[in-house]
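As you look at this complex, bear in mind that one protein chain is not there, while each of the others sits in place.
Letters A, B, C, D and E mark the chains in the order given here, with residues in each chain numbered from 1 onward.
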Amino acid sequence: MAPSLDEYTGFKHFLISSPAEYVAHVETNRPEKLNAFFEAMWLELGEIFRKLSHDPNVRAVIFSAAGERAFTAGLDVQATNQGGMLSPDGTIDGSRFATRVRRYIHEFQDSISAIEKCEKPVIVVMHGISIGLAIDMSCCADIRICSKDTKFSVKEVDIGLAADIGTLSRLPKIVGNHGWVKDVCLSARFFDANEALAVGYVSRVTEDKAGAIDAATKLATLIASKSPVAVQGTKEILNYSRDHSVADGLHYTAVWNSAMLHSTDVASAMLSGIKKTKPRFEKL
Amino acid sequence: MAPSLDEYTGFKHFLISSPAEYVAHVETNRPEKLNAFFEAMWLELGEIFRKLSHDPNVRAVIFSAAGERAFTAGLDVQATNQGGMLSPDGTIDGSRFATRVRRYIHEFQDSISAIEKCEKPVIVVMHGISIGLAIDMSCCADIRICSKDTKFSVKEVDIGLAADIGTLSRLPKIVGNHGWVKDVCLSARFFDANEALAVGYVSRVTEDKAGAIDAATKLATLIASKSPVAVQGTKEILNYSRDHSVADGLHYTAVWNSAMLHSTDVASAMLSGIKKTKPRFEKL
Amino acid sequence: MAPSLDEYTGFKHFLISSPAEYVAHVETNRPEKLNAFFEAMWLELGEIFRKLSHDPNVRAVIFSAAGERAFTAGLDVQATNQGGMLSPDGTIDGSRFATRVRRYIHEFQDSISAIEKCEKPVIVVMHGISIGLAIDMSCCADIRICSKDTKFSVKEVDIGLAADIGTLSRLPKIVGNHGWVKDVCLSARFFDANEALAVGYVSRVTEDKAGAIDAATKLATLIASKSPVAVQGTKEILNYSRDHSVADGLHYTAVWNSAMLHSTDVASAMLSGIKKTKPRFEKL
Amino acid sequence: MAPSLDEYTGFKHFLISSPAEYVAHVETNRPEKLNAFFEAMWLELGEIFRKLSHDPNVRAVIFSAAGERAFTAGLDVQATNQGGMLSPDGTIDGSRFATRVRRYIHEFQDSISAIEKCEKPVIVVMHGISIGLAIDMSCCADIRICSKDTKFSVKEVDIGLAADIGTLSRLPKIVGNHGWVKDVCLSARFFDANEALAVGYVSRVTEDKAGAIDAATKLATLIASKSPVAVQGTKEILNYSRDHSVADGLHYTAVWNSAMLHSTDVASAMLSGIKKTKPRFEKL
Amino acid sequence: MAPSLDEYTGFKHFLISSPAEYVAHVETNRPEKLNAFFEAMWLELGEIFRKLSHDPNVRAVIFSAAGERAFTAGLDVQATNQGGMLSPDGTIDGSRFATRVRRYIHEFQDSISAIEKCEKPVIVVMHGISIGLAIDMSCCADIRICSKDTKFSVKEVDIGLAADIGTLSRLPKIVGNHGWVKDVCLSARFFDANEALAVGYVSRVTEDKAGAIDAATKLATLIASKSPVAVQGTKEILNYSRDHSVADGLHYTAVWNSAMLHSTDVASAMLSGIKKTKPRFEKL
Partner (left out) sequence: MAPSLDEYTGFKHFLISSPAEYVAHVETNRPEKLNAFFEAMWLELGEIFRKLSHDPNVRAVIFSAAGERAFTAGLDVQATNQGGMLSPDGTIDGSRFATRVRRYIHEFQDSISAIEKCEKPVIVVMHGISIGLAIDMSCCADIRICSKDTKFSVKEVDIGLAADIGTLSRLPKIVGNHGWVKDVCLSARFFDANEALAVGYVSRVTEDKAGAIDAATKLATLIASKSPVAVQGTKEILNYSRDHSVADGLHYTAVWNSAMLHSTDVASAMLSGIKKTKPRFEKL
């Protein structure tokens, strides 16, 4: 990805690198504040993922955070409350405050949803403190990996609100144990990496953060070696199917594939299969 | 909840108490008949949960059954069949019988659904025989806990009918193992507490019923200590999201929170967080 | 099922037998080619399952494949590509090629969906190589059993396309671990029987294929001993509920049962329960 | 309906009579206040329609209002605001006020929706002032008839709120002119009987209220002469189809009719058709 | 269509001709019985429309009926009832009868839905008696034209059942006047061509049947002169959008067009536009 890295240098709050061909690595870079997020950060994050989504030099993305202590401690509540978003300040009536809040949440959701809408698979690596917004963001990724020291919490009820950036909409569709989802969302209790693995919220637990990054890089590299037409179609159809009936999913799949079977990828893949060589696919 | 207990004394088939502040405990009280249900019971149960739903003195509910032998043996088939609901008696034609059955099922479903519609989280505690209606009712609860002696069965096919009070609609959305759901629903076989835990149908298995009640009480007390605005919003949005797309869920969340961020709970919660004190929240 | 077996003798690619009363066993019979599928095979398969669906002598179906090496190696890519379905041959423009592909996929999907639409429960037994179409087909079954030597792969990305016969629409609704689904679908990596069991994709793993057939036969026989009215209603409502909201599911259940409680099965079942005899149910 | 009229004598705000066999007529009876509604009234209205829904002596319902001046001037705003439902009174915080309002609206909606959920067709007759709640209620009816003096308005924006008892959810599904719906809902302007007829909101305009009642009675009598199995099934399936896809509607129709073709009504109807006599149908 | 006509000669109950290039005309041919339908007829009709759907020589279809008296008098009730489909005959219990009915309705619906699923636009021409099944079938067509003598009725309630072959699911989505739909479906009253035109059920009324056929032929010829890629995509997306949200519709449109913009049709169409010549499009 060396040729494209230059395009990602203007960002303030995130580091972007390319650990392997066609693999991008986005790193939240505010370790001194436990990678807590404020508005400018999530707007930038949305911008980055929208760019990666269409970048032909990228076929898989790793998302992690700098430092040893936290993937993210979530929302920087102090900064957010100064913006008057968490409680009314009396200068406007209740309906107008509600409107301000609603618009604000929509904008916030849109930024975070860019991770899910990124056409390329996203693997999130979590470590240390991973609470509140950490869960919202990780639910937008396709695959979750963490180190064994990770401490998770759907923390929002502890600050008096229902999680609003996506955890409550996405977590029940990621983890097939609705009782567990209710438990952790209603109690805001911490759960550790093993529990996360047992219920299927993460796919893998490693000894430490470095190991998790390494595992994610290997998986991203593997995915990036496949036909991008096949990989991106697979992600799209899986996300479509999550929100539709099986009949709708089948119908959509047929139309999608009718558009996407025009490539040279099938021929390349089959030839490589026979010759036992590594196929090369055109950019997408 | 002492001040409100008086309001719950007129019920015949259920005992209602308050084991902790803001926690209500509803107990089916027909142990001599293995807590089998007949029509008057489920109508009363619906009434109780509708009342708890809006009772400002209640923030979490435990639902269990009296006696050592059974959470419930399900429908009291004999009583129900006398009402002519399970097979036609020849006095009316097939369509009219079908209409009678349909209305009856709707009324029955509405009573049981009141557990799910209760705005406050409901933790169900199961023990001993827990078959048929036991599964329907438990699927309406948010969290399921049981003692290790519990014997479960989706028993309906054994009496010649498809489960109609909600198991078939809700169980597949609670447990993310569709093959297992098909297996137990089609075979009517018994499964035990460990299997229930392994597939995620229950969240916890205890040594005995007393232990399960104790665990439920602790969890209910924890939940009841949180902001009721946050807790009830979390339950509502999770249930909404189960039945809608992620996009719909996000949109609904934004509107819901725009209404529910007007409270003093956020300020109370954050202040308590800083001061390390226990927050107090207004009734809801 | 002896009286009906004669009706199933005209099929070329599948063996059909009746290992127990009311149980049919469909076996793919192309072991010399690892049971790979070509068009005539899936058309025949669809025909068989449509016939079984309404056959009153059948109450449960087992689906497996002949030989020791493979349940199926999936699509016979060579045969399919000769039909010009996997890449354009330049004789028609892109839109016309897309139309040909779309119609072809729909027809293919319809054949495989006949397994799911079969009104009687279907238990699939997998062994050995089980890749590509193997996963699509198994996701249409109600219950999946495999021997411990089974090697699974959602193989499609390796040949440059997104799985289009149903895996991507159905697998996420069968297995409640969306991260795992993404992982295996995006990487096309192999997974073994134990992993399949751990995530809930299969319900049981046996020592060998014979053991899996045996387990499936026992389960099918058990299901076939139940009221067919109850069993078929249970399958139908579970599949309906998967694709609808809980409210819709409850409503549908009430209407379905209003039609299906007119049988003598309830009386037979209850009487047998009292007398401890095995009930006999009329054909359906 | 003479035998059943006694059962409807205990209501305070509505007159109930039977102008023809199997036809019930419900009349709002607060003409001195332009039939404006307060809470006790809509609760009673809901109760009446729930009773009519299952009353075997009723096959069609007419809903109108007493007096010459108004079908209804809508919500009795003064009475409602005293209940503190339209603006916060400062005794509770914004979230708690929001909760109170939400529960109140749900209860109000449930009462009015009872008109739509009534299993028997409902014909509403409007005259004079018909604003606000008049539109909400009329949208729950199956057929709308009015006299030419009727003055309609979706009045809510004029009192500072969005119509919340159903107009905004139902009107666009009744009238196939979304621009007109937006126009009258956003501007709160009055429209007359001719405009209502032209856009299809009402089916018929008569010279005066008496004529409208007469037309409704004739239509109700005609509908009441048909097979109640057929009529009630038709209403149910039309309402189901409004909210579902065509594929879902067809599927539901097949299941519904499989339950409802067990009657003697088909034979009676066909025999009468041949003999040119009026068929008699059993009660439902 | 001359080259393909030979393929349509084997049908018994329908005449098939080609009045213009790329236009097929299907005519029900049982005028001596008012074109009433029995089972073999609708099975054949389904077969014909499935064939037309993929026939590259067909770009638009006209559907009408032979003789001067009737488009169709609907179901041949006598023939159908002999099959035991309209009322139980006592040889099987209620649930088994319900199952037989349900399967039968599904098969019937599938045949008629083939008109809607036909990828090419279908224009139906109605005349004379057009009741019951006439409405079901016409609702599957894209455009409805009739002569002024046509007498319509949603006749089913008059024979004691709810219309089950699609009228109740499709008519409310064709005609934006829900009150009118309820009126004609609940009363089974006749309505004439002018009323049909006024509510938008038919698009055009002609003096006589010949005029209607002529108008349909002109419109079909016009449509057949357009790019088949554009026409068939338009039909597909309109039908998809009817059953989905606007957001879903937009998403589907983007994917569909990404597959279907690979044609030479755009270039041909634009060139013809400039040169004022008639474009020629490849077959589809």
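Just so we're on the same page, a contact is a pair of C-beta atoms (placed from the backbone, for glycine too) under 8 Å apart; a residue touches a chain by one contact, two chains touch by 3 or more.
Fair warning: this is a prediction, and the values are worked out from it, not measured in the lab.
Undergrad: From the touch rule at the top of the page, work out which displayed chains the omitted chain touches.
TA: Computed over the complete complex, the missing chain touches A, B, C, D, E.
Undergrad: Would you indicate which residue among D:Phe63, D:Phe97 or D:Phe152 is in contact with the undisplayed chain?
TA: Residue touching the absent chain, from the options given: D:Phe97.
Undergrad: For the chain left off this view, which of D:Ser113, D:Thr221 or D:Ser272 is in contact with it?
TA: Going through D:Ser113, D:Thr221 or D:Ser272 one by one, D:Ser113 is the residue touching the chain not shown.
Undergrad: Out of C:Pro88, C:Gly132 or C:Gly179, which residue would touch the omitted chain in the full complex?
TA: C:Pro88
Undergrad: Of the residues A:Ala24, A:Ala98 or A:Ala224, which one touches the chain left out of the display?
TA: Spelled out, the listed residue whose C-beta touches the missing chain is A:Ala98.
Undergrad: Need a quick check: the contact residues on chain C for the chain that isn't drawn.
TA: Touch with the absent chain occurs at residues 88, 94, 97, 247.
Undergrad: Since one chain isn't shown, list which residues of chain E touch it in the complete complex.
TA: 121, 142-144, 173-177, 200-203, 219, 222-223, 226-227, 229-231, 233-238, 241-242, 245-247, 249-250, 253-270, 273, 281
Undergrad: In terms of residues, what is the contact footprint of the unshown chain on chain B?
TA: Per the touch rule, chain B residues meeting the hidden chain are 252, 255-256, 258-260, 262.
The criterion applied here is as follows: only the chains that are shown with their structure count from here on.
Undergrad: Considering only chains that satisfy the touch condition with chain A, which of them also satisfy it with chain E?
TA: Correct list: B, C, D.
Undergrad: Centroid from C-alpha atoms only, then distance chain A to chain D, rounded to Å. What do you get?
TA: Whole-Å distance between the two chain centres: 48.
Undergrad: Which integer distance in Å separates the CA centroid of chain B from that of chain D?
TA: 34
Undergrad: Which chain E residues sit where two or more other chains touch them?
TA: Where chain E meets two or more other chains at a single residue, that happens at 88, 94, 97-99, 102, 259-260, 262.
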